[in-house]
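Entry: chain A
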Amino acid sequence: MNRALGVGVVPRQREGGQSMFQVRIHGRGGQGVVTAAELLSMAAFAEGRFSQAFPSFGSERTGAPVVSFCRIDDRPIRSREPVIVPNALVIQDVTLLHQVDLFAGFPDDGYLLINTSKNFEELGLGEFVRRFDSRRLRTCPATELAQEHLGRPLPNAALLGGFAALTGQITLEAIQAAIRERFSAVAGERNAAAAAAAYQLVNETTEEFSHASTD
Partner candidate 1 sequence: MLRQIEGSRAVAETVARCRPEVVCAYPISPQTHIIEAIGAMVKAGTLSPCEFINVESEFAAMSVSIGASATGARSYTATASQGLLFMLEAVYNASGLGLPIVMTLANRAIGAPINIWNDHSDAMAARDAGWIQLFAETNQEAADLHVQAFRLAEELSVPVMVCMDGFILTHAVEGIDVPEQRDVDDFLPPYEPRHVLDPQHPTSIGAMVGPEAFTEVRYLSHLRQLDALELIPDLAARFAAAFGRDSGGLVHEYRTEDAATVVVAMGSVLGTIKDAVDRRRDAGDRVGVVGITTFRPFPFDAVRRALRGAETVIVVEKAFSVGFGGVLSTDVAMATHDQSLSLRTVIAGLGGRAILQDSLETLLVDGVQGRLDGVTFLGLDHDIVDRERQRIASQRRSGSTAENILGDLGVVASRIA
Partner candidate 2 sequence: MTRQPVHFYQVGSFAVGNRLLDRAERTIQSDEARTDSLDCGHRACQGCGEALGARYALDAAMRATSGQLIAVNATGCLEVFSTPYPETSWRIAWLHSLFGNAPAVATGVAAALKVKGRAEVRVVAQAGDGGTVDIGFGCLSGMFERNDDVLFICYDNEAYMNTGVQRSGATPPAARTATTEAVGPDPGNVFGQGKDMARLAMAHGIAYVATATVADLHDLEGKVERAMLHHGARYLHILVPCPLGWGSASNETIHVARLAQETGLFPVYEAEYGVVTGVSAIRHRTPVDEYLSLQGRYRHLFGEHGRPDIIARIQDLADENIARYGLLDPSRVLSTNGAQS
Partner candidate 3 sequence: MNDLPFAITLEVGSSHANRTGSWRVERPVYVDRMPPCNNACPAGENIQQWLFDAESGDYETAWRQLVRDNPLPAVMGRICYHPCETACNRVQLDEAVGINAIERFLGDLAIERDWTMPAPAPDTAKRVLVVGAGPSGLSAAYHLRLLGHQVQLVDGAAKLGGMMRYGIPAYRLPRDVLDAETGRLVAVGIDVRLNHTVVDVERERREGRFDAVFLGVGAQLARRVEIPSGDSSRILDAVTFLHQVADGDAPQLGRRVAVYGGGDTALDAARTARRLGASEAVIVYRRNRERMPAHGTELDEALDEGITMRWLSTVSRYEAGSIVLEKMRLNGEGYPEGTGEFEELGADSLVLALGQDTDLSLLTTTDVNVDDGVVEVSASMMASGDGIFAGGDAVPSERTATIAIGHGKRAAHGIDAYLAGQEPVVVPRHELATFERLNTWYYADAPRTERPELERARRQSSFDEIVGGLTEQNALFEARRCLSCGNCFECDNCFGVCPDNAVLKVGDGRYEINLDFCKGCGICAHECPCGAIDMVPELI
């Protein structure tokens, strides 16, 4: 019988909880931060995995710093704690860099995706990012892509495309399906397109890295 979310379930022992993938998304109210986590969880759900999305709750004020979380796992997810050690960190708004402790708990092997048209050096993160596996760190001009495809600076869908390309945790198709489910026909298509564009962008740079490393 389907014991949803394991009420009273005794799961098999985990191997150090490795299979769970946790994402933290930072942004500001109005940028679709919460929606991004929700879309991600829907995409994961669509691919037959257990998933959980929730915001860092606060009164929904435009411009206020907002964090949202998403967990993806092959097993029911019971934990309700916020994501302390994110496997992936998505930053929708670089202006938060100096206000909020965005990198709290960010592990050395974590994925980092920042919405910006600059590079890490230009962001003044050159020094900081050296500790990490550079193949897992990317910037992506999601806002520009959004402007381009929907005519509005809503970077979240595009970033999810980038996320798919960067982490491989989820397929672009699943992301696009979730986007189409969540938004109206037109907005859905445009966001899907933005996601695809970001996916391309991130993939290309990933390609370069892999080449570079094989050289």
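Criterion: a contact is a pair of C-beta atoms (placed from the backbone, for glycine too) under 8 Å apart; a residue touches a chain by one contact, two chains touch by 3 or more; residues count from 1.
With respect to how the candidates were assembled, all candidates are chains of the complex that A comes from, given by their letters.
Since the structure is predicted, the reported quantities are computational estimates derived from the model, not experimental observations.
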item	value
Numbered candidate touching chain A, per complex, among 1, 2 or 3	1
Residues of chain A that touch candidate 1 when the two form their complex	1-8, 10-11, 13-14, 17, 24, 37-38, 41-42, 45-46, 50-59, 64-65, 67, 77-82, 84, 99-101, 104-105
